[in-house]
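The following block contains the structure, expressed as structure tokens.
A single protein chain has been removed from this complex, and every other one stays in its place.
This part shows subunit A:
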């Protein structure tokens, strides 16, 4: 071998892989954070339902907690289940 690699350091960026640009509840960008947070990123993550809609976790939790009867997706009214 003429040349061997001892080590390397990769650099990558990540962004949310959402089907929309903005959260359906707070209408703020997924790249940003929900209205209650100050810093986007791991502190204010997104969650997906089995219906494939996604929201800021803080937004959907607020929504679900306000529903007394049944837990529905605010977009399609299907029963809300978190997608693993």
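Here, a contact is a pair of C-beta atoms (placed from the backbone, for glycine too) under 8 Å apart; a residue touches a chain by one contact, two chains touch by 3 or more; residues count from 1.
Quick note on the criterion: contacts and distances are computed from a predicted model.
One chain of this complex is left out of the view, and of "Cullin-2", "Mediator of RNA polymerase II transcription subunit 18", "AP-1 complex subunit gamma" or "Small ribosomal subunit protein mS29", the protein name its UniProt record gives is "Cullin-2". The omitted chain makes contact with subunit A at the following residues, 1-18, 31-32, 38-42, 46, 48, 54, 83.
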